[in-house]
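Here the complex is missing one protein chain, while the rest keep their positions.
And now, subunit A:
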Amino acid sequence: MIAILQTELVKLFSQKRTYYGLAAILVIELLIMIGAWAQGTEILDVLLENLTDNFIMSGSLLNGHLVLYIVLNSLWFNLPLIVMIIVSGLLTSEYKDKTIQTVLLQSVNKRNFILAKYGVALVFTLLVVALLFTTASLSAYSFFGTGDLITYLNGLNFFESGEAFNRIVWAFLLGTLLMICYSFLSITLAVFFKDQTVTWIICAFVLIINGLLVKMDLGFMNYWFYSKVTDTWQYFFYFEVPWPYVWHNGGLLIFYALLIATVGVWRFVKKDVG
């Protein structure tokens, strides 16, 4: 199993598309930084004109924390799309090139093979989020410094610099769980659809539908439905963090990730490859 996982990593990092995907993430990150640098101060001044007359803010409000918060907001849609495209390609490219036949013509266990795909999806997702966090925080704090963080969720919320950083780290951790869910989902979709383009379209469709459902009131399903827990990372930017919901939703994301992977493994093992 470990040997298959290692070979899957070799395959992943031997393909150009992996590096294009990583480069795309860095480009988006760079564009956000440039946007914040070019227009951020102006927009904040207009928004907070009255407040700054009555309150004393520590440091510039356009600071590394705010930029990281914007990165979080922007990338929780773009990032899953890139991750899903690259990760689903781990399997769809094997179907397209028929290398999946070559592998399964060796004495390789089908279950171990597909489990290794989920394993490498997990490793890659963790790597992408770590890369995003490292590069975004290094560049954001280097260019914009630190200061208090202001967010607008159920009203304006202010966080002191130290607390702001803790909340951003928590948001990244929760976001990682969400990314793992999406990543596993893309492999499962690849198991079902096999075709690269179809899988990509379904992945984009899932993200769009998710974006719509997250804003709808689904009654008691609000507490259990997958789409409704995808914005849990935002709870860390409310004035009071609703920890019971955070733990519940975090657990639910892990449950969904395992469920999605189980369905994919079951289907792959059951179905003929040829």
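Definition applied: contacts are C-beta pairs under 8 Å (C-beta built on N, C-alpha and C of every residue); 3 or more make two chains touch, one makes a residue touch a chain; residues count from 1.
Just so it is clear, contacts and distances are computed from a predicted model.
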{"item": "Chain left out of the displayed complex - its UniProt protein name, from \"Cobalt ECF transporter T component CbiQ\", \"ABC-2 type transport system ATP-binding protein\", \"assimilatory sulfite reductase (ferredoxin)\" or \"Alpha-D-ribose 1-methylphosphonate 5-phosphate C-P lyase\"", "value": "\"ABC-2 type transport system ATP-binding protein\""}
{"item": "Contact partner of the left-out chain, one of A:Q15, A:N78, A:T146 or A:N210", "value": "A:Q15"}
{"item": "Interface residues of subunit A (partner: the chain not displayed)", "value": "3-4, 6-7, 10-11, 14-16, 97-108, 113, 272-274"}
